[in-house]
Structures are given as structure tokens and as C-alpha cells.
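One protein chain is absent from this view; the other protein chains keep their places.
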Amino acid sequence: MTTILTRDPIDPGALITLVSAPDRGGIACFVGAVRNHHAGRAVVALDYSAYDAMADRAAADILAEAEARWPVAVALRHRLGPVPIGDAAVVIAAGGGHRDEAFAACRYVIEEVKRRVPIWKRERYADGTEAWVDPTATSGLHPVAGDGGPS
Amino acid sequence: MTTILTRDPIDPGALITLVSAPDRGGIACFVGAVRNHHAGRAVVALDYSAYDAMADRAAADILAEAEARWPVAVALRHRLGPVPIGDAAVVIAAGGGHRDEAFAACRYVIEEVKRRVPIWKRERYADGTEAWVDPTATSGLHPVAGDGGPS
Amino acid sequence: MPSIPVLLFARYADLLGASRIEVPLSAAATVADLVRHLRALPGGAAIPERPFVAVNMAQVDEGYRPEPGDEVALLPPMAGG
Partner (left out) sequence: MPSIPVLLFARYADLLGASRIEVPLSAAATVADLVRHLRALPGGAAIPERPFVAVNMAQVDEGYRPEPGDEVALLPPMAGG
């Protein structure tokens, strides 16, 4: 567990403050929140897990890349464990002199986090079944074996 | 003075909350903060003023356009009066099902606000001079007559 | 004599020393005439020949003919955000 991974609620305002400075006129922020539906199914609960050490390293790499590519400061938090519907799972804030670089860096970080940071999401549905979310699978889901859900 | 224009500090977190909902997985936020420099000069204070009624109308139009064009909810606040360096002058939050529409709507609103909402900014510099900011002028500034500043 | 109230903002208000000026209807047959009238006032020369003019909060071109009851406003380049 580090400053990037957290089991506590994430406060977007605190991250925005973290990347604010008197010479930064533009701060872009992205909040990825837990939705109550996925692939047409009602989600009632979910749980994030990670390969913590590698997730930290991958996330730190991504932040360093963003700060090398644009004149910005970037902050990132990703929540682990059970996350209530509507809560933020990930928050990114990028502050720079102007909005172009702030938006670009913020967008870069969320795309790379999704692609490269070893974090996984298990969803529980209104019908009692559970599945691992797999963005590479056709359905986007892998039902958890033995849960009685659709295969 | 309305819900869009305010003389009080703007809380980005509150705006993010305002556009959050259980079916919105992506919230993009932009904070335009007051910088301590402009056109190479050190800014020590500044003051925003508006044609309030028209600014309200133009801002409401822009929000309606964004919400018609993308499946998002958008919130906007712009501060008026004196704003301390580093404080947010404008905050936009756009919440949608996914991040593409959230980023697109957020970006659309800030660009249109700058283009269409009748708000003006007067800056005071470290050397005691003042100027009206004019994005269409070569220097970006119109010195205030009689302030002894460079013309 | 009927007149048209003109709202002035920001730099234009500074230049003319007022945030509202009554322009005689006779000097405001069109927006272009009204602007010419304002530019001839003390301090008005720095107002551009074709400023952004809004009538009832919508932009109009310089051929627009103000009517009594119109809310006319001269808007400097916007600088919000």
C-alpha cells in the first residue's frame, strides 16, 4: 500500500490541490467511479485487487512519463478492496500552465493506467453471480466458477 | 448572481459530486486557476467582472449544448470579484457513462466559456500597473489609462 | 427626447468613465451610429470601430436599428475562464 494505492475513499479535491501551484493555470482531473451496471447487468458490489508492488511501479512510471512529456505535475490514486457504487475507483489530477497540457496528461495517465497497471476488478450482480472483469474478453466478463451464474 | 456566477471560492469536489450518479462512470473536471504571471509580468491580484445576466444566459446555453451533444451532466461555476492567486476562477465538471464523453464535454464547455461568456479580467502587476486582459490583442493586455504603466 | 440606454463593461466602462450611458435615439439610428456617438465622447476614441454589441443579450451587427426598450451593451473581448 502506497500513496498511489489506497483502501480509503479518494478525495478528488485533495488531488487537485496537490497539483495546484501559483504558476499552474490549468488543472484537469478525471474521476473513474464505480457504476451500477456493466455489460447490461446490475452491479451491486465490487472489489479491486492488485499486484501491489508492480502496480506501484507501473503507476510511478506512467506519472514520470506524463511529467516528462508535458510541463505538468500529476497525481494519481487508485482504490483497492470493496468500493461502494458511485465512489471513485481512480482519480487523476494534472496541473500545468495551460489547459492543453493538463488535459493531455490527464488523458494519457488514465489510458495507460487501464492498459499497464496490474489491478483487477471482481463484480457482484443483482442476481447473486460474480465475475472478473476482462476488457479483452468478448463479454467483458469471466464468470466466477461455481457461482451458478451464466457461463 | 446565480448558481453559475459566484463571489465565493469554488469547491471542485462539490461540482464533481453534483455531476456524479450511480450510472456515471467517468467524470472529467477542469479547474482554471489564477496564475501569478501573465504575458511575462508578475500578477499580484486580479478581479473578474461580468455582464451578469448575459453571462448566465450564455453559460446556460453552453451547458445545454454540451448535454445535448453528449450523454453527460455538466456543472459550471465562474468566480467574480477579486480572486487570490492560485484560487479557481472557473470550474467545470462533466459526468457521463464513460470517459470519452466526459472529457469531450468538459473541454467543449471551457472553450466555449472563454469564447462566448461576457466575463472580463483586470490584472494588477508587481510594478503597480493594471491592465484588462484581452485575448485578441497582440500583447494580451490593455493597460489601464493613467496607471503609469507601459503602453 | 427618447434615448437608448447603453451598458458598458470592463475596459469600455473605464474608457468612458461610466457603466451606463444614455444615447439619444437620434444618434442611434443604427448600431454603427451609436458606436460613432460613443467614440466621439471623451475617452471614447480607444473603443474599436466595430466592437461586439449585444442587444437584449444577443450579438447584433452594426446595421441593427435599436428600438426604445432595447438593452444595448458594448462588450470588450471576453476574458473569462
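Here are some notes:
Note that the chains are named A, B and C in the order they appear, and that numbering of residues resets to 1 at the start of each chain.
Criterion: a residue touches a chain if its C-beta (ideal position, glycine included) is under 8 Å from a C-beta of that chain, and two chains touch if they have at least 3 such contacts.
Everything quoted here is computed from the prediction, not taken from an experiment.
Considering the complete complex, the chain that is not shown touches A. Although one chain is not displayed, chain A still touches it through residues 32, 48-51, 53-55, 57-58, 78, 89-90, 110, 113-122, 132-137, 142, 144-145.
Throughout what follows, only the chains that are shown with their structure count from here on.
The most central chain, judged by the distance from its Cα centroid to the centroid of all protein Cα atoms shown, is B. The geometric centre of chain B is 25 Å away from that of chain C, both derived from CA atoms. Our note on geometry: chain A versus chain B, Cα centroid distance of 27 Å, whole angstroms.
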